[in-house]
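Before I ask anything, here is the structure I am working with.
A single protein chain has been omitted from the complex, and every remaining protein chain is retained in its original position.
Right after this comes chain A.
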Amino acid sequence: MTTATAATGSKRNTLTAGQLSKWAPWVTLAASFALAAGLFMLVAVASSTDFSWAGVAIVGYILFLIILPVVSRIVEGGRKAMDRFMTGLVTGAFLLAFIPLLSLMWTVVSEGAARFDVQYFTESMRNVVGEGGGAIHALVGTLLVTLGATVISVPVGIFTAIYLVEYGRGWVAKGITTLVDIMTGIPSIVTGLFAFALFSLLFSDPGYRSGIGGSVALSVLMIPTVVRSTEEMLKLVPNELREASYALGVPKWLTIVKVVLPTALAGIATGVTLAIARVIGETAPLLIIAGFTASMNYNLFSERMMTLPVYVYNQYIAPGMNVSAAHERAWTGALTLILIVVVLNLIARLVAKIFAPKAGR
């Protein structure tokens, strides 16, 4: 009773007493960065070196992480101080992840824009030394190789998923599930070595290179993704739909083809698109089995075939006479690759949104 009157008497709001106000972290943040900037300014003037923005960011953040908990500990106590410290740490981790992403996007767009022209998309590198040239042969190669991989993996992937969901029982199904898990973890370069080992034995040619080998290597990477996503989608199809179909006397295979697959179609299409987006940027296996060339090659089954990721790598590693021109071509290739991947991702999202089965049916 007496304490309550004393508290009201002192004109302090008991609810917010012993708490830092809402703006305190922001003020501390600004003060820390100002302090760090001042510090680095002094160092820069004293030793006549360049002013380091990265240094300011790091030191400012560390100062903030020290000052705010200390102030909070004095005003609010240890537990609250710990909470503020961890909040700062977690937010810092999150902001840290944006630095590489922004830096990457900015460099790719700014460096890649220079050669993002008509010539780049209409010419190959045949007889090009130094400036000029394009990547049409690499684009065609990427499309053909990825198309080949899709043609191999989509039927195998979808039918495997059908087997796992509709037919598979016992140890065979369990074994296949485990193997799909293992396949997800195969390093991409190993699939390239596998395709090379397979084809060079088949054709007994120790220097074998071709586009179809690349398709086989990519399909080893693509199949588990297709199986996984299709399996998830087939499992989402309500059992009532299947049972209703059986009750009408429809055979099992027709139920799967006419009832289960159409219901899951949107999800399967999304999964396949995402799987394509995943393998279209693969470099390592294609470097090994498809090789590199400067010329156009429309034939998937013979001779070396250039692909866009390998093109980017090759322009960077072996720039030839004019280094800056080659590097510009590499960056434009990187920009094109990122655009393709982003477009594929957007298509996948759109497909999922437009063709999603209506809820409450």
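Just so we're on the same page, contacts are C-beta pairs under 8 Å (C-beta built on N, C-alpha and C of every residue); 3 or more make two chains touch, one makes a residue touch a chain; residues count from 1.
Note that in this section contacts and distances are computed from a predicted model.
**Q** Name the absent chain by its UniProt protein name; which of "Glutamine amidotransferase", "Predicted Zn-dependent peptidase", "Cytochrome C biogenesis protein" or "Phosphate transport system permease protein" is it?
**A** "Phosphate transport system permease protein"
**Q** Thinking of the whole complex, not just what is shown, which of A:74, A:113, A:129 or A:179 touches the missing chain?
**A** From the options A:74, A:113, A:129 or A:179, the contact with the absent chain belongs to A:179.
**Q** Just to verify: which one of A:36, A:233 or A:330 makes contact with the chain not shown?
**A** A:330
**Q** Among A:151, A:197 or A:350, which residue is in touch with the absent chain?
**A** Spelled out, the listed residue whose C-beta touches the missing chain is A:197.
**Q** Name, in rising order, the residues on chain A that touch the hidden chain in the full complex.
**A** 52, 54, 79-80, 82-83, 86-87, 89-94, 96-98, 100-101, 103-104, 107-108, 155-160, 162-164, 166-168, 172-173, 175-176, 179-191, 193-194, 196-198, 200-201, 206-207, 220, 223, 227, 251-254, 256-257, 277-278, 280-284, 287-288, 291-292, 309, 312-313, 316-317, 327, 330-331, 334, 337-338, 341-342, 345
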